[in-house]
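Here the complex is missing a single protein chain, while all its other protein chains stay put.
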Amino acid sequence: MSYATQKLAEEKVFKDPVHRYIHVRDQVIWDVIGAKEFQRLRRIKQLGTTYLVFHGAEHSRFNHSLGVYEIVRRIVDDSFEGRPAWDPSERLVVLCAALLHDLGHGPFSHAFENVFGLDHEEFTKQILLGDTEVNEILSRVSDDFPQKVADVIGKTYPNKQVVSLISSQIDADRMDYLQRDAYFTGVSYGHFDMERILRVMRPLDDQVVIKSTGMHAVEDYIMSRYQMYWQVYFHPVSRSAEVILTKILHRAKALSETGYAFEQQPTHFLRFFDNSFTLQDYLALDEGVLLTYFQLWMNEKDSILSDLCNRFVNRKLFQYIEFDLAKDYVKMKELEQLFKRAGIDPEYYLVFDSSSDLPYDFYRPGEEGERIPIHLQMPNGEIRELSRQSEVVEAISGKRRTDHKLYFPEDFLTADGKKKALKKQILDLLK
Amino acid sequence: MSYATQKLAEEKVFKDPVHRYIHVRDQVIWDVIGAKEFQRLRRIKQLGTTYLVFHGAEHSRFNHSLGVYEIVRRIVDDSFEGRPAWDPSERLVVLCAALLHDLGHGPFSHAFENVFGLDHEEFTKQILLGDTEVNEILSRVSDDFPQKVADVIGKTYPNKQVVSLISSQIDADRMDYLQRDAYFTGVSYGHFDMERILRVMRPLDDQVVIKSTGMHAVEDYIMSRYQMYWQVYFHPVSRSAEVILTKILHRAKALSETGYAFEQQPTHFLRFFDNSFTLQDYLALDEGVLLTYFQLWMNEKDSILSDLCNRFVNRKLFQYIEFDLAKDYVKMKELEQLFKRAGIDPEYYLVFDSSSDLPYDFYRPGEEGERIPIHLQMPNGEIRELSRQSEVVEAISGKRRTDHKLYFPEDFLTADGKKKALKKQILDLLK
Amino acid sequence: MSYATQKLAEEKVFKDPVHRYIHVRDQVIWDVIGAKEFQRLRRIKQLGTTYLVFHGAEHSRFNHSLGVYEIVRRIVDDSFEGRPAWDPSERLVVLCAALLHDLGHGPFSHAFENVFGLDHEEFTKQILLGDTEVNEILSRVSDDFPQKVADVIGKTYPNKQVVSLISSQIDADRMDYLQRDAYFTGVSYGHFDMERILRVMRPLDDQVVIKSTGMHAVEDYIMSRYQMYWQVYFHPVSRSAEVILTKILHRAKALSETGYAFEQQPTHFLRFFDNSFTLQDYLALDEGVLLTYFQLWMNEKDSILSDLCNRFVNRKLFQYIEFDLAKDYVKMKELEQLFKRAGIDPEYYLVFDSSSDLPYDFYRPGEEGERIPIHLQMPNGEIRELSRQSEVVEAISGKRRTDHKLYFPEDFLTADGKKKALKKQILDLLK
Partner (left out) sequence: MSYATQKLAEEKVFKDPVHRYIHVRDQVIWDVIGAKEFQRLRRIKQLGTTYLVFHGAEHSRFNHSLGVYEIVRRIVDDSFEGRPAWDPSERLVVLCAALLHDLGHGPFSHAFENVFGLDHEEFTKQILLGDTEVNEILSRVSDDFPQKVADVIGKTYPNKQVVSLISSQIDADRMDYLQRDAYFTGVSYGHFDMERILRVMRPLDDQVVIKSTGMHAVEDYIMSRYQMYWQVYFHPVSRSAEVILTKILHRAKALSETGYAFEQQPTHFLRFFDNSFTLQDYLALDEGVLLTYFQLWMNEKDSILSDLCNRFVNRKLFQYIEFDLAKDYVKMKELEQLFKRAGIDPEYYLVFDSSSDLPYDFYRPGEEGERIPIHLQMPNGEIRELSRQSEVVEAISGKRRTDHKLYFPEDFLTADGKKKALKKQILDLLK
């Protein structure tokens, strides 16, 4: 028997709080889960800084990756199996892509990629194709198998049904994370009838469609997404933590570039500071490593770096106000001036942040051709895009809702000490 | 208004997946939660290495501490309030003790304390009484308040009702962790009707008793404990990870003592190796720090240290067999000899471990006076110890059930290479 | 102590699957629950014929009434207590109104009221004010107390906060039934964060408002309603059962009016047929009684009555098609003619039914002044109607979505026998 079709002697199961059990029968899947690059995902939180607001959100990307795998497994083994429009020889590649779709994520991805100009999707590809345990395992299926998996994740794979299961407006990725993030945060959003959605998914030509009898379950899923985005993913306090994190990395990089002598040599970061890092450097990072540095840097003599690290580690976050930069640009300039006069560097301590910068959308059909939209199959066979059929979805889709905030360290402004009048003036402007 | 009775302008709530919401009205509680020593508990997992078996078990001690606080808050605010046998002036001290009872836990506590001869309860006391943010806050209540909190946690506090709520066979600590650990692992054990138990708890003389009408809910709680211990807490695979962890720390300490030159100076550990550490050294540690070192040590030239670290970080754990050391002592000696001859140091690679060594018991009334037993109040007012009233509890209590395992690296013995016959002989002995 | 303030020696609790426990401390509430007119609600299903589609929906109005009481109890005892805008002397009247708001419902209310021209709200008033156990109990509070309770339920009570808790767009009635009906049917809709909504409800002037920080929880509640209406309450198969039920009652009444000799005298119905019934006649009815008659009538010689009863009792329901009466009026007339020619009385066997006839709306602000809309209290104190603030709610509110169906007995048309060509012609028209 070839490696691709090799089955475990006995099915293995993982106890999962969201899907109850994750089932593994394939030797390839079992081996990939054991690979060190996949195990590394245990050390990266699924929701980055969100645990500082929702204390239950301490779950890792490892967790989520198993969940996505399980959903795709159910789709192909239960819903698609035996349907003529589905090519069963695609089973293994889509299972691997599901499991590995987040493989390239680094610690606190969004902030880290932002500061160092990286892209986790690029790292996913490098891990799949480079000198790694994952690549070694996938290559045993066939020489071109790692590339195939990369193509599915990169959305260039020829079979668009396969791509859809991983990356579309209603893919296994989203179905898992909505439920999982709701479970771990404990919020009451994020629930929808996934079992029903799986039952009405159908392979059709070059896409995956939803039988229109399941439209209400899909509406419920879209609403879950909408609620999760505003209640959890865009929560201003977790954005505050992310703002600080970004500024820590900026400061460390800036100090390094100006030849600052760190008391603790930032070994893990050096090659990111000068952009000479390798894949191995990237894989050596995780959130424990970053936090270890931040704790060391709390003792650095650079007061900005040490202060920001103290804020992040000990959760002394920035306050925020609603702020419309376009309208209040003059006020922003004035605040920057006042901050400087008060001895508080506005580059690090007066931060405008907009949720529309975040790489999320809850449902935007047809925009940028980015994500494959949701198509319903009507009783007469006709295919209709969801938002043309559902008033609810039409109402909330397409409208890019943004949320602009200005973050600042209120404690600096209320603390006793010098320049009280100036600080009072700033506070008044910020209220 | 004094600090002790100061209320927040608006009640704060934390979304909690187990208790739905954690409610905070007291300024003191709010301030303690913000203290950096308490925030540090976010960086220490509630269940140590268990996440390597139950991937959902990534929740922290911070999580659990809030939960224990909330349960005690409900008991004193809902069940006890207004009852003559309860002294309402004990409210704040018991809430603080609930919140802070695990404050001294370090990273992977059991293994770490074991290797360095520490005791987390001692550290709890030091943090409460030492130069810390927590101490500064508690001292604002009154000079002797930190000591009172320490006495409650240390079980020497005069009011035994207060002690009972935190440390007895049915305390808030256990009620929270059973439910929380069940929730995050996803197992179906760990459920019991806590709301009913809270309703039938009564302060009485120097103890807290349970109205006998609630006995079945208590039986269910005891069964949950029994099941959680055998299904989750004593799981042999997570013990395997703990064995490796212990051996890593042993090896690093041993190397240090023999003057081994680490490529990466183990700064955070040095004063633990020579037993000269301070409280600040202890507080600088967390699980991210340990894992950062373990990843660095994977590249150390000492092959035992690097191998063990690789095993822990990348989850290449030891296999195990049932092993009765008393009966098979000769076999153990033989195995040790064979391991040596095969070039595998038995001190690190052949590890006997017994669950009865673990600091857990599910219900042992009257043993060592350690934990206050559960007392039922019968309809006629009589007080009876639970196991005298419940056949189920009698059946499972008192019997110390142990589980002995021998751990070893099966991959070393099956790998290609030299000494195949010898390794085969070892494997045969281990089957 | 007066009866109004009399407390039970020990709090009583009911185990409730939706709210976990229903708590009763007041003697008045306890006595009302024991009254026979309230116990009668156990014999009337909350969702009428819905159990024929969702088999779990066998729960009674008794169930729901306790739930509404518990929600109101939490609002007044937890959220409102101590707030200056709330008058605590309204507590008992609102609790009684919550418990008794559905007291006048009869068996399969909608169909029954429809056929006999009744109104359950009128019966609620009669039971509260007439010669009943409930009236006797309420009168012991004060002579005018039964009238006060009736006024709250009838929405004429002066204190509009009190009315709002029972009858508004976000009242305890709706919050209970959405959750309860979801629980018993097993659908995944119907979940929303009620605990959060209760926490942000505020008495203000003559209304109850929602702090705008809770808007998303309210959106979720509105979406639950939307989904429950379309997935459960308007389900075409349960409407099919309701159509048959209505036709049974119509037929029995018509037969009685034409002097038909029933083999089993329909004692319970006689005074409804000739509109001479008393309150006692009404209270003697319940769903068991109706079903007992329907089973007897299965043996009546009138073939229409016996057939319809057989259909309802043994769940041999009508089929249906989408049908636009306005557009297809000619077709309807043609079908009626064909039915007559085929010997199938169209008055009983060709039934047009429209969901917009049903007494439900999921959110219609400002329409008919019927239900008090949901008002948000913005951070600056301003009050805004929900649909002006929420895009989601705006999208789905105000639009009266209707669903028109034509019901008919397909089995009659496909059965072997005479007039096959004619029946085929009918079937073709119906496809």
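Before moving on, here are some points about what is shown:
Letters A, B and C mark the chains in the order given here, with residues in each chain numbered from 1 onward.
Please note the rule applied: a contact is a pair of C-beta atoms (placed from the backbone, for glycine too) under 8 Å apart; a residue touches a chain by one contact, two chains touch by 3 or more.
The structure displayed is predicted, hence computed values, not measured ones.
Of the candidate positions B:V187, B:I374 or B:L430, contact with the unshown chain belongs to B:V187.
One of C:H23, C:R43 or C:K211 touches the chain omitted from the figure, and that residue is C:R43. Contact with the omitted chain, checked across C:F62, C:F80, C:F272 or C:F339, is made by C:F62.
Touching the missing chain, out of C:E287, C:D302 or C:E394, is residue C:E287. Against the chain not shown here, chain C presents residues 14-18, 20, 34, 36, 39, 42-43, 51-52, 54-56, 58-60, 62-63, 66, 183-187, 284, 286-289, 291-292, 295, 313-316.
Residues of chain B in touch with the missing chain: 187-189, 191-193, 196, 216-217, 219-220, 223, 226-227, 230-231, 391-392, 394-396, 399, 401.
Residues of chain A that touch the chain left out of view are 13, 20-21, 195, 199.
Here, only the chains that are shown with their structure count from here on.
The chain with its CA mean position farthest from that of chain B is C.
We define each chain's centre as the mean of its Cα atoms; on that basis chain A and chain B are separated by 31 Å. Measuring from the averaged C-alpha position of chain A to that of chain C gives a distance of 44 Å. Distance between chain B and chain C, defined via averaged C-alpha coordinates, is recorded as 52 Å. In chain A, 187 are the positions where the chain touches two or more neighbouring chains simultaneously.
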